[in-house]
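Let me give you the structure first, and then I'll get to my questions.
Note that one protein chain of the assembly has been removed; the remaining protein chains are unaltered in position.
This part shows chain A:
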Amino acid sequence: MAVLLIAEVQGGELAVDATAKALTAAAQMGEVTILCASEGCAGAAEAAAKLEGVSKVLCADDAAYGHDLAEPLADLIVSLAGDYEHIVAPSTAASKNVMPRVAALLDAMVISEVTAVVDANTFERPIYAGNAIQTVKSGDAKKVATIRTSTFDAAGEGGSASVETIGAAANPGLSEWVEDKVAASDRPELTSAGVVVSGGRGVGSEEDFKLIEGLADKLGAAVGASRAAVDSGYAPNDWQVGQTGKVVAPDLYVAIGISGAIQHLAGMKDSKIIVAINKDEEAPIFQVADYGLVADLFEAVPELTGKL
């Protein structure tokens, strides 16, 4: 069975971690062809060709695909769909935007956030903020799915697939890109970081979030936040961890001033080791933490940062 895996390409470069993790899931469904669609994506296609277990890479280099606009990209994917039984992508913001559109154009139901491949037609996915796991069997001729990358190991490198350049599909011209507001950062990317330090409403201000960032930098960690911290303007939206934010599963997750609402736990409870620092010993976060410290974060965090 043939699988088309839509690579995550950011600014013309392959997002290796997300793509390689989705590849591990895709390879359990059949023989994998990777599509790189972006502007100036030849380098991304070369990088994708080196991933272990890829049989072919398609490279669609066109300005229409430069900014993750759903309409032109969906039309391109649909134009290629005839050759594949499965069309999958890592569940990034870009693919959550486009894959349901692709599925509907193919009269298929999208299977969002797959966490396990049982067989080529049967998948597990979390529902209700991860409080239940559903096993679903797709009866559609084409299976369109997004893969929750935090549950799959990344495929290795060492492949040498051929790269084929393909033309663009007609652009329906329904949308245009205006601007991106992306903060440059030297920190590791949140969804692939080995250590994540997150702050919640308890941190109290944007200013004091520097405490969280300082600890993160000491640990070489990415910074995360609860929804309350983002809503209050202490942290940018792309730091939100949870049911409706990012899902992370690092080796070490440090939750500071976060109560542990189910919507937050949905995004981090698969972390290997969880540390919670909270002044309320009743906070639900302690029910999932491996190590809990009941303390005022304004004392504990500087002390911890100092002692590392």
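By definition in this document, a residue touches a chain if its C-beta (ideal position, glycine included) is under 8 Å from a C-beta of that chain, and two chains touch if they have at least 3 such contacts; residues count from 1.
By definition in this document, contacts and distances are computed from a predicted model.
A chain of the complex is left out here; the name its UniProt entry carries, from "Electron transfer flavoprotein subunit beta", "Cytochrome c biogenesis protein", "Urease accessory protein UreD" or "Aminomethyltransferase", is "Electron transfer flavoprotein subunit beta".
The hidden chain makes contact, of the residues A:154, A:229 or A:304, with A:304. Interface note: of A:16, A:108 or A:258, the residue touching the hidden chain in the full complex is A:108.
Within the entire complex, the positions of chain A that touch the omitted partner chain are 10, 67-71, 74, 92-94, 96-105, 107-113, 122, 125-140, 172-183, 191, 219, 227, 230-231, 236-238, 243-244, 246, 251-252, 262-263, 269, 272-275, 281, 286-295, 300, 303-304, 307-308.
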